[in-house]
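Worksheet: the structure to be examined is printed underneath.
The complex appears here without one of its protein chains, the remainder shown in place.
Note that the chains take the letters A, B and C in the order they are written out, and that residue 1 is the start of every chain.
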Amino acid sequence: MIKKILVANRGEIAIRVMRSCKEMGISTVAVYSEADRTSRHVFYADEACCIGPAPSKESYLVIDNIIAAAKHFDADAIHPGYGFLSESAEFARRCAEENIIFIGPSPEAMIAMGDKISARETMIAAGVPVVPGSQEDLQTLERVKEVAEEIGLPVMLKATAGGGGKGMRLIRHKNEIEDAYNTARSEALASFGNDIVYIEKFVKNPHHIEFQILGDNFGNVIHLCERECSVQRRNQKIVEESPSPMMTPALRAKMGEAAVQAAKAVSYSGAGTIEFLVDDHQNFYFLEMNTRLQVEHPITEEVLGVDLVKEQINIANNLTLRLRQEDVVQRGHAIECRICAEDSDNNFMPSPGIIKQLTEPLGIGTRVDNYVYEGYEIPMHYDPMMGKLIVWAVTRAYAIKRMRRVLYEYKITGIKTNINYLRRIMDTNDFLRGKYDTGFIEKNSDFLLKSTYESTKDETEDIAIIAAYMDYILNLEENTPKTADNRPVSRWREFGKRNVLRI
Amino acid sequence: MIKKILVANRGEIAIRVMRSCKEMGISTVAVYSEADRTSRHVFYADEACCIGPAPSKESYLVIDNIIAAAKHFDADAIHPGYGFLSESAEFARRCAEENIIFIGPSPEAMIAMGDKISARETMIAAGVPVVPGSQEDLQTLERVKEVAEEIGLPVMLKATAGGGGKGMRLIRHKNEIEDAYNTARSEALASFGNDIVYIEKFVKNPHHIEFQILGDNFGNVIHLCERECSVQRRNQKIVEESPSPMMTPALRAKMGEAAVQAAKAVSYSGAGTIEFLVDDHQNFYFLEMNTRLQVEHPITEEVLGVDLVKEQINIANNLTLRLRQEDVVQRGHAIECRICAEDSDNNFMPSPGIIKQLTEPLGIGTRVDNYVYEGYEIPMHYDPMMGKLIVWAVTRAYAIKRMRRVLYEYKITGIKTNINYLRRIMDTNDFLRGKYDTGFIEKNSDFLLKSTYESTKDETEDIAIIAAYMDYILNLEENTPKTADNRPVSRWREFGKRNVLRI
Amino acid sequence: MEIHIGDRITNVELVSKDDNKVVISIDDKVYDLDVVMAENGVCSILHNGKSFNAELKRSESGKSYIVNTLFNTFPVNIVDSQAKYLRNRKKDDSDEQQDRIFSPMPGKVAKVLVNEGDSVEAGQSVILIEAMKMQSEYKVKKDCKIKKILVQQGDTIDGDQTLITLE
Partner (left out) sequence: MEIHIGDRITNVELVSKDDNKVVISIDDKVYDLDVVMAENGVCSILHNGKSFNAELKRSESGKSYIVNTLFNTFPVNIVDSQAKYLRNRKKDDSDEQQDRIFSPMPGKVAKVLVNEGDSVEAGQSVILIEAMKMQSEYKVKKDCKIKKILVQQGDTIDGDQTLITLE
């Protein structure tokens, strides 16, 4: 059985994984870059090891350093989290060679799902619907034109090795084909060192719905229902919910079955996610498989009452799945918002810096997966996501209201965040009605980006003036020597006791 | 429908109630004593009203002041929380007279359940088992002797109007009867202005198990399963869990049915709790009914996926119960620990004071119902409970491990707390095995009260020395002028940058 | 005292103060308040029974605030005598004058796109800054000349640090 796990990640996911390890009595080893000495995952772990300078490619992405740390600390297993090396088949293979358990699928499954064309082929063979398109590498412009005509415009031209929107071109008209072919290939070559492209039918503003699956080392695979992830800005998910407001029991059964088939087709073991595009007529198409934990996995945990990290570790321990498909019963509704250090009023400019003050929301139906703390400096080297708010409630309508309450309670100063933006998403009519697809953010951008400051000339505006004024006076008065422990309350006390104020 | 609720309480329960109000779009009015101006419930509410000086009996217990506040702010309803006026039939009646909805049962139900003898009579009539004992007021010593003989020693002599252990005497031998009768009566007279007593069979170290019930204004009553509350110190609950480790489905059905009968016998409307004593042979006896929300209600919410405050408000809005008995299905296991400002190493001496630093536990399966914040001064006038930690997990064993993790993450400085004591409860063998009754704390007191400091002369001890030493040096170095916003990290930065340190 | 909120200019005076009880006038309006600075950066104000919580973000200078209330964010500026003096002194300068390029947030110089002495056109990008896996371009507002380049590729920069001076 696994006794010690090295968590090859940072930020909230490292803490998330370590929390479950601690609960299972498993020791943890943190790895950290030079920029992350004060990051909470270093404190939280039982042991910690510096693996290089701040840039990820010199630390969190260096397989040799992580393997060396695992060997030095005698870790039985490595949990990769998401991002970084989590989908590197090479890393998984190295772990196997070094006799370290990689908590995730086999390198073969990762490779099969990593290449988009081979994944499409595997899915077609397994009877899982894919977006209509080419099942071959398109080597010439002529072949691209032929296939595009066959499928019918509009189509998407995509790099086989692609990801993150790179090496991807939308072709609406025949005369755009040649230009698209050339630019997509050169971008793919530059980004992935590989210029192979293929074509897919373009689905306009689909729903992005994914199914969580779990497979063990004995061929058992179950699905854990869906997550609705259509609230995206530039292909980045912002808000996720489960169940999907557009889901029906019949469609869930059908898509769930397809997800299980997809995972079985690559003998998948561990936790994974099958992403589907769904159109307005409930047609669904396999998009890709993520062979790791997702950022948004907590909404599944809340609705089903499972601990996915614990399930991953049990699978890695060669246990059979704890749950059968019929044990998987959804209860209530969960929503997740990703809290990012970014200035949503200023083109989502990243906002690293020191957190001066932090009050996190608590109470019924509230879960915060975080890693930041008061006084922590969010480094500029990594992702701006600093935590996730997850709410659970009996119904979708009540979950939205709870998310509003929770966003209201969340107070952070020192850096800029997207909290106001998230609040506005919770007020958007399309979201409230549950009638939205991946076109949501664009469609509602005027409402979402309206300036937060509107002169009201009312009481609230005067309250803001008064608060600033009082703080200013207090600050002026603060020229008395300070004790080591002066706190705002005692400041105010002193101020209060004076009664009369000289300005 | 209710649009505005005055919450006639303070502390965590006031915040708990207001959170649900906010989620339902209902405005809230806080009432506060002069000692509570900086209490979070004042900030959290939409409106706030001072109702008197610090002592409860001049503020939170003054019906006239609370009614006046409700009328001034035009509140439709009053939620009493627990404690204070929550079980005052007079308060409920005044609300009715003033046309304010009291969120709780009718005054008649409160009276029927408030007097112990009448409650026993009602229960016997309803076919609910009660502890064998007298069904009459015992007016003479002779009658006491007769009844004691009838029932068989040992017996408890109790005051009809009693509570909190006052006016209560255990009689083991015949020759103790007279003395017990005299002291119990005089104590009851002094405490409750009423010297009527009755006798109950003494049940040694029973389990304290209670059933949550919900009733609407149309005669529908359901039970929401049990809570195990046997971990008690001096009749105060410390740790509660649900389900009870000693419960069986058959016993649950039987006790649940009895709880529903008990509530129906007084036409109960709202949320309430039937407390039972259970002996080792699964015999159960009605103990009393609490006609309000309990401190430990969140463990029921977690296991069943309900929001009890919302259900209370729906019932007060004259809605029929949302749930039928067959909808009530337990999932997983929940444990609650009460966090108190008290010095568990020093006879649980209360420890009011200013909270210097606070880090609350977060993440999967963690709920914190709190009201304190950094810089807040816990006043000495009220209850020492400053919040509750609630964990949920798939199994009992995993819930205990999660509670350990959560207690580990909870950091608070400035005041003394019972957190170490709670940690030790989680390590007690009897608790781990789920084999405990109300004798638990006494039985395990040696283990629970062992001194936290044991010289280990190992690395950890040296680490403690080093930490204190470094902080001391840092503090010495801190004689440079301060900016308004100096924070520990920047302190350390400055310190770090100097490289060489002059001591 | 002069206080600006957005474009609105107000005159604010402290009329009296007795412990938490504060009377303040804003222009002609008098507010009778109960004010407490309770949490780090949070100000609780009771006015006619209403409970307001204003979250204060104070700038380094201590005179400029971002104030968050439940539904709004307000920029508030305290104009004390020192600020008035600076304002008067600055009056001659055109506010539109851009004499430097800076980044509002910390980051890393991904690429410097110009050389010292270059003449650049309005809207031309001069430097690329990277932070949190995102690159931002910084442009000049009007035609000008690059005076001095104070950073080079790979440098770590602070927020508000001058990167390039213009003339």
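Everything below uses one rule, namely that a residue touches a chain if its C-beta (ideal position, glycine included) is under 8 Å from a C-beta of that chain, and two chains touch if they have at least 3 such contacts.
What you see is a predicted model; the values in this text were computed from it and never measured.
The missing chain, though absent from the view, touches A, B when the full complex is examined. Across B:99, B:140, B:175 or B:460, the single residue that touches the chain missing here is B:460.
Residue in contact with the omitted chain (choice from B:413, B:429 or B:445): B:413.
Residues touching the missing chain, restricted to chain A, are 29-30, 37-38, 42-49, 72-73, 373-376, 484-485 (touch as defined at the top). Residue-level contact of chain B with the missing chain is found at 341-342, 346, 349-353, 356-357, 359, 380-384, 408, 411, 413-414, 420, 452-457, 459-475, 487-489, 491-492, 495-497, 499-501, 503.
By our rule, only the chains that are shown with their structure count from here on.
Minimum number of contact steps separating chain A from chain C: 1. Averaging Cα coordinates per chain places chain A and chain C 32 Å apart.
Separating the CA-averaged centres of chain B and chain C is a span of 48 Å.
Looking at chain C, residues 20, 36, 38-40, 42, 50, 58, 62 sit in touch with two or more other chains.
Annotation for chain B: residues 38, 373-376, 484-485 touch two or more other chains.
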